[in-house]
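Before we start, here is the structure in question, set down as structure tokens.
Only one protein chain is missing from this complex, and each of the others stays in its spot.
When the chains are written out, they are named A, B, C, D and E in that same order, and each has its own residue count from 1.
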Amino acid sequence: IQPWLTFRAVSSAPGQPPASHSYETLKVSQVREKVLHVELNRPDKRNAMNAAFWREMVECFNKIAQDSECHAVVVSGTGKLFTAGIDFLEIGQVFLTVEGDDVARKAWNLRKMIREYQESFSVLEKCPKPIIAAVHGGCIGGGVDLISACDIRYCTQDAWFQVKEVDIGLAADVGTLQRLPRIIGNQSLVNELAFTARKMMAPEAESSGLVSRVFQDKQAMLEGSFELAADIASKSPVAVQGTKINILYSRDHSVSEGLQYMATWNMSMLQTEDLVKSAQAVMEKKSPKDVVFSKL
Amino acid sequence: IQPWLTFRAVSSAPGQPPASHSYETLKVSQVREKVLHVELNRPDKRNAMNAAFWREMVECFNKIAQDSECHAVVVSGTGKLFTAGIDFLEIGQVFLTVEGDDVARKAWNLRKMIREYQESFSVLEKCPKPIIAAVHGGCIGGGVDLISACDIRYCTQDAWFQVKEVDIGLAADVGTLQRLPRIIGNQSLVNELAFTARKMMAPEAESSGLVSRVFQDKQAMLEGSFELAADIASKSPVAVQGTKINILYSRDHSVSEGLQYMATWNMSMLQTEDLVKSAQAVMEKKSPKDVVFSKL
Amino acid sequence: IQPWLTFRAVSSAPGQPPASHSYETLKVSQVREKVLHVELNRPDKRNAMNAAFWREMVECFNKIAQDSECHAVVVSGTGKLFTAGIDFLEIGQVFLTVEGDDVARKAWNLRKMIREYQESFSVLEKCPKPIIAAVHGGCIGGGVDLISACDIRYCTQDAWFQVKEVDIGLAADVGTLQRLPRIIGNQSLVNELAFTARKMMAPEAESSGLVSRVFQDKQAMLEGSFELAADIASKSPVAVQGTKINILYSRDHSVSEGLQYMATWNMSMLQTEDLVKSAQAVMEKKSPKDVVFSKL
Amino acid sequence: IQPWLTFRAVSSAPGQPPASHSYETLKVSQVREKVLHVELNRPDKRNAMNAAFWREMVECFNKIAQDSECHAVVVSGTGKLFTAGIDFLEIGQVFLTVEGDDVARKAWNLRKMIREYQESFSVLEKCPKPIIAAVHGGCIGGGVDLISACDIRYCTQDAWFQVKEVDIGLAADVGTLQRLPRIIGNQSLVNELAFTARKMMAPEAESSGLVSRVFQDKQAMLEGSFELAADIASKSPVAVQGTKINILYSRDHSVSEGLQYMATWNMSMLQTEDLVKSAQAVMEKKSPKDVVFSKL
Amino acid sequence: IQPWLTFRAVSSAPGQPPASHSYETLKVSQVREKVLHVELNRPDKRNAMNAAFWREMVECFNKIAQDSECHAVVVSGTGKLFTAGIDFLEIGQVFLTVEGDDVARKAWNLRKMIREYQESFSVLEKCPKPIIAAVHGGCIGGGVDLISACDIRYCTQDAWFQVKEVDIGLAADVGTLQRLPRIIGNQSLVNELAFTARKMMAPEAESSGLVSRVFQDKQAMLEGSFELAADIASKSPVAVQGTKINILYSRDHSVSEGLQYMATWNMSMLQTEDLVKSAQAVMEKKSPKDVVFSKL
Partner (left out) sequence: IQPWLTFRAVSSAPGQPPASHSYETLKVSQVREKVLHVELNRPDKRNAMNAAFWREMVECFNKIAQDSECHAVVVSGTGKLFTAGIDFLEIGQVFLTVEGDDVARKAWNLRKMIREYQESFSVLEKCPKPIIAAVHGGCIGGGVDLISACDIRYCTQDAWFQVKEVDIGLAADVGTLQRLPRIIGNQSLVNELAFTARKMMAPEAESSGLVSRVFQDKQAMLEGSFELAADIASKSPVAVQGTKINILYSRDHSVSEGLQYMATWNMSMLQTEDLVKSAQAVMEKKSPKDVVFSKL
């Protein structure tokens, strides 16, 4: 009866074995060394986000956050498009029939549900490993919320994006309105997309900065994404994951606050062996890829 | 003697009749269903912003904010250009001859005036209906402050933009320095414009993201703006106006704060009938435009 | 024995004579009226940032901040490239051999060093005069931190940029992660650069907004930079420097906070004679360049 | 036809004549030189806050804010007690019967009303002149919201305070929950009061810091309040009102932000003649009360 | 196989049956209608906080947060004292032997553990029901962290408090340094306690505002706490829990932000039936305790 060991095992053990992933709506596979591929996997439902999906996203990315064998992630969709967004038949009903004896109590329960759904995408930011969204076909409604919480976005030339929520009578509430304006350098366009629900095609997505690269087709895009992920995965995890954590911290703080946090972060992280190993590699004109870093 | 009714009528009555608009410097007309067109209307003075203008902007947009018959607004200028900016002869004099027995008292009165002038454009953000700026010809000095407080910016191919203030000896103080850097994805360019007062032409305005679309001429631009506004105006006002309010809230808060506010906002807004109506429209494959939403 | 005079002379005297600049790693010259040119000047070491450099940056830009004869600055590199970044042999050793009896004490000393190094670039922001970075050849690692703290960025067509830090095992900690995402309107790209350490060439730097202009060669770039600086330097220093201070304040505060600060700033600054002189110039159809402004 | 003069007269003219005050629910009189006494004046209704009151508070304190003849204010209640709080019969009905076709639209209108009611007390903070609340008898519900927005609180020994809102089924929403915890140095007590709606008597109000002085009876309290107000009113208005503005600014910002704002504020305010006059008074051993300061 | 139902049942279902509580280190009982009593229950170990405790706190208060049968909570300790704080033998060892191949990796794992331990007390704030800490005997180290996260603090006259952490070589890191200064109105004292680890006895705890009431003995204190809790539990849960949520929100935001959030919160909550029921009770001169409110 060792409660502590149990506790530690669940949440903070270093050097865990690779997590096992088995889901209804997601498919997880290892595609390169230290690179996982997470696929939205309800192709017959256009990868619509049903209740299982919202729950499994949290489970999946919490596992990945703890998995020292994974250094980078690619997220894409199976079938004809990335995702049709929320599964309105299933989820819409839940919201429309929320329990509660009066308006206040319904509001109370709705707020809890919204907070949980927000969490399903916030796990992408809380996971310190870089996450690359690879979009083909349509990326609709909740799909835009999802990719906005990823670190890097690639797409195919036939991809399109749609902030769909106003068309179903609500203001988007799981992240698009908060994250998209920080991602794209054209606020006039962001507003236009959010107010009209019009489709944005791949070229406009690239020129506006929503995606940083457009590929000929899905195969090429996945190949490019895996290569990018593998490149990232080969580097010091202390350096890469500290970079993600501090970029996100800086997004939400002033430059001065960001610098102070960075210094406090690196006062321990600069004591890593990875720095010594990298210094030697530089001396010896080796590539960082030839260095073996400890697990994190 | 019913003070409450009076009070309510002034400030918070739902379902008010359309506001009547009559101004010296502005012209307001209805150009589409639920779309108002506000024109800067001193063409012989190049739409220079005189004292009446600063006062009437507040009056006009406060009325629009309360007017449930208006769902979207287009702002443009009459005559040869959008606006020459502040009416220096009239307003400059006011600032140069500010009353006050010593430097501190003059400062006190200047601060009050600046705060009032800032408010003249902040009403554009406080009005929850989307506002589209449609710029032709020059948009100078105060004009840039004005359009920076709008949600979407369109222009003609002969339009140009100039952050003029340094050339008249002051740092711009009614919004450009605060809002422009958040609108454009090229801070090097923002600084260049603000330090040099050089003109930026339409193509650079488009590529930098200041405007999201450039039109052949003023007629085409107005047509495009009215269509965009009409499209927005046809959608659920609960969805659209909640979107504007939350995008602006998110601009000034961290992502985490923005998400929390969003959830608290939507815990009541998701109880709207608009959601049910939209759900039905989706089921019945109707367009959102076919749905009749209640007034807001 | 007049301690006050000494004190004042060091830190706050207006109208000081031009500062004298003599450094090991920097070269300072006057290239136009009121324009200084600061060159990274260790060409045989690829302008690598050694200990002297970090110290001299602070000294140099503190002097410039106090120098009323200087209104604008251009920063460039001598030799084959802008800078190779940190001088790893010299500085890396310092970090790797930090003193301290245990991990906590080493962390304590590392934090102090990082804070000092951060300060070496923060002086660029604390100096109220506009600073233009003019980059040719490579701009690597610490070089990106440096130019991110400048106001305007120009480069040659053969320039390239590299956020190098992950390759030497650390998260960049002297400003890139805090400032770069606010400069560029493409966060997907920012993340890609920071996670992979890949080179970004001049065209991508321009389209993403890192630089606002690309020149044929170094000579043309310097000429263009000097002209831009001279143009800025000819304007009211009250207007220009107040603009820089308020743009930076606004970057780190909400729009509402920025407007309030701006009003409080301008309640004294609008009482400048520069405004009167500019008003007269406007009346008399003169260029701002024909106005003589007092020192600041 | 001089719109500007009209505009200026309404909002920013220095040296205005004393405002005339005539209200249904408030009584305003001058009780000392430059000191106004504002009384809640519905004694037969226990000074309950009806619709007229909420509206007149805004009108009254906006006038006082502009009135250069007033340097300090005392607020008290006529009749048997300070105030019974909101006039539930009149106002409660308004909230319970709010218009709106669905929950979202009712929420929209409720929010506007709450914001207006909040503004009725926020004017006390926006008015830069010190405001002293003098409480006798009960201070219930909205009364606590009101005095929390004042600068100094005095009471009689028979006074009591009650955060009443939970007993009528709502969380207090016009200021108590935001301001009271910053006023009192005992958060355990603040929570107890807010959760239980129990009465707090004068001695506990004094020991907890809600009031800074307790008087024998109402007459003595008013005398003490008028003396305090007169003392404040005799000092430099630049100094006193700048102090109020900066204390409130500091309450809502970090120490570092507060110091920066303070320096920017005083860079003009230290150029006041009041400083010279005070310096002379110090030299000549005169009291500040012998100095004549210009109007503000 | 209905994943959605499962999901909803776990996290957001209204009207759940009372939670069952069974723990190693905590004892939970119902002591009044809608009032739970949570006891730290390792009396033979002086209620020292071992690994099971840290884990069970989260589980227990997450359940209580969801339990609509519970409206208020009292937390006390079994045995001779409230708690001796962290179980140094068990937990200290864990921290001293943290895994990790180098300093950076150990730091990474330590940070995860600290964040988890912080969460163990943050659940007290995330639970929207008021929580009363009732302290007898010693409240040491982690005990102060715990009670600082409660809403109201009572103690016996033999109670004492000790911020113990500096004596074991660390800065307190699970909440005392963040929360205690906001609770007590004497920062000089807070610093003294934190720097010296000296004991503070009950009278000083009361005069400084750490506790709001001191009782003769434990029995009287528990009786008083249960009565207080029962009083709170009898009121509208919409009002009480909205009050807690908004007091905590306001603590961490400016007054202006707090007011805005409050209005957005209450735009739905004022549509509760509780307001109508309370209005009727007021009309009929009934006590709030006679009103039956729906579950929340």
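Simple rule for what comes next: a residue touches a chain if its C-beta (ideal position, glycine included) is under 8 Å from a C-beta of that chain, and two chains touch if they have at least 3 such contacts.
Nothing here was measured: the structure is a model prediction, and the numbers come from that model.
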item	value
Candidate in contact with the missing chain, chosen from E:21, E:37 or E:179	E:179
Per the touch definition above, residue among E:168, E:201 or E:283 touching the missing chain	E:168
Chain not shown, touching residues in chain E	88, 92, 95-96, 103, 106-108, 110-111, 114-115, 118, 122, 125, 165-173, 175, 177-179, 181-182, 184-192, 194-197, 208-209, 251-253
On chain A, residues whose C-beta touches the chain left out of the figure	261, 264-265, 267-268, 271
Touching residues on chain D - with respect to the absent chain	130, 151-153, 182-186, 208-212, 228, 231-232, 235-236, 238-240, 242-247, 250-251, 254-256, 258-260, 262-272, 274-279, 282, 288
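Quick note on the criterion: only the chains that are shown with their structure count from here on.
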item	value
When chain B is superposed on chain E by its C-alpha atoms, the rotation angle in degrees, nearest 5	180
Length of the line joining the C-alpha centres of chain A and chain B, rounded to whole Å	34
Whole-Å gap separating chain C and chain D, where each centre is the average of the chain's CA atoms	46
Where chain C touches two or more other chains at once, by residue number	103, 182, 184-186, 208-209, 251, 264-265, 267-268, 271
